[in-house]
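Here the complex is missing one protein chain, while the rest keep their positions.
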Amino acid sequence: MSVLPYLVVAWLVLCGLYGIVTSRNLVHLVICLSVVQSSTYVLLLAIGYRKHGLAPIFVDISPHSPVVDPVMQALTLTDIVVEATVSALLLALTVQAKKRFGSVDPAELDPLKG
Amino acid sequence: MTVLQVVALALVAAGGTAVVATRDPLRQAMVVGIFGLSLAALFLVFQAPDVALSQIVVGTVALPVLILFTLAKLKAIEGDEEDDE
Partner (left out) sequence: MSLAVRRRVFLVAAAGFGALIVWGLTGLPDFGVEIGHLGTRIAHAAVPERHVTAAVSAINFDYRAFDTLGEEFILFTAAAGVALLLRSGRGERERPHIDASPDRQVPETSDLVRVFGVGLIGFTLLLGLYVVFHGHLTPGGGFQGGVVLAAAVLVVYLAGEWVSAGRLRPVAAMEALEATGAAGFAALGLAGLVAGRAFFQNVLPLGRSGQLLSGGTIPLGNLTVGLEVMGALLLVFSEFLEQALLLRRRS
């Protein structure tokens, strides 16, 4: 059972990649990419998890109690914010593709037209 | 590993599959919000309330709203092009 989180990570990566490869709509593709990225959150937090660890908030627990790894959580926080900005940028590019090529189907984007 | 963690992991795996399997981006905007919530639940049982909070605001507010705005904009461009013809 101790590898279950890692299996979920692998599943999310492959699932999202499948969506990207078979996508017929750039908006759908961007959302599938966000699924791939969400696998990294699960991986980072799974690595940072400690058995019987508490959340690293020392409001009502002793400053020496065992806690889960806060560095991994800080990394994941960064990851989430970056994912939001990447999605915004890619969606703006999708709008631009629609303006230029009149379509959001990746198969209809002619590389020579650019 | 606790039962809650196993359940949350299963929900996340199912949610990710559902997001990819939904082909209509408008529906996907809703499904991705629910997937975001299941991720937030997973982060809570992984003892990461900071990350859960940030996943809730980004995954269920910012991302779906951005997708909806993009779809509205794509539709508006389509309307403009029809006007031109």
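For reference, chains read A and B in written order, and residue numbers begin at 1 within each chain.
By our rule, a residue touches a chain if its C-beta (ideal position, glycine included) is under 8 Å from a C-beta of that chain, and two chains touch if they have at least 3 such contacts.
Predicted model only: the values in this text are computed from it and were never measured.
Shown chains touched by the hidden chain across the complete assembly: A, B. Even with one chain removed from view, chain A keeps its contact list with that chain: residues 2-7, 9-10, 13-14, 17-18, 21-22, 24, 43, 46-51, 55-59, 63-64, 66-74, 77-78, 80-82, 85-86, 88-89, 91-93, 95-96, 99, 107. Touch with the hidden chain on the side of chain B covers residues 1, 49-54, 57-58, 61-62, 65-66, 69-70, 72-73, 76-77, 79-80, 82-83.
In this section, only the chains that are shown with their structure count from here on.
Taking each chain's centre as the mean of its C-alpha atoms, chain A lies 11 Å from chain B.
Of all residues in chain B, only 1, 5-6, 9, 12-13, 16-17, 19-20, 23, 25, 28-29, 32, 35, 39, 42-43, 46-51, 54-55, 58-59, 62-63, 66-67, 70-71, 73-74, 77-78, 81 touch chain A in the complex they form. Residues 1-2, 4-5, 8, 11-12, 15-16, 18-19, 24-25, 27-28, 30-32, 34-35, 38-39, 41-42, 45-46, 48-49, 53-57, 67-68, 73, 76-77, 80-81, 83-84, 87-88, 91, 94-95, 98-99, 102, 104 of chain A touch chain B in their complex.
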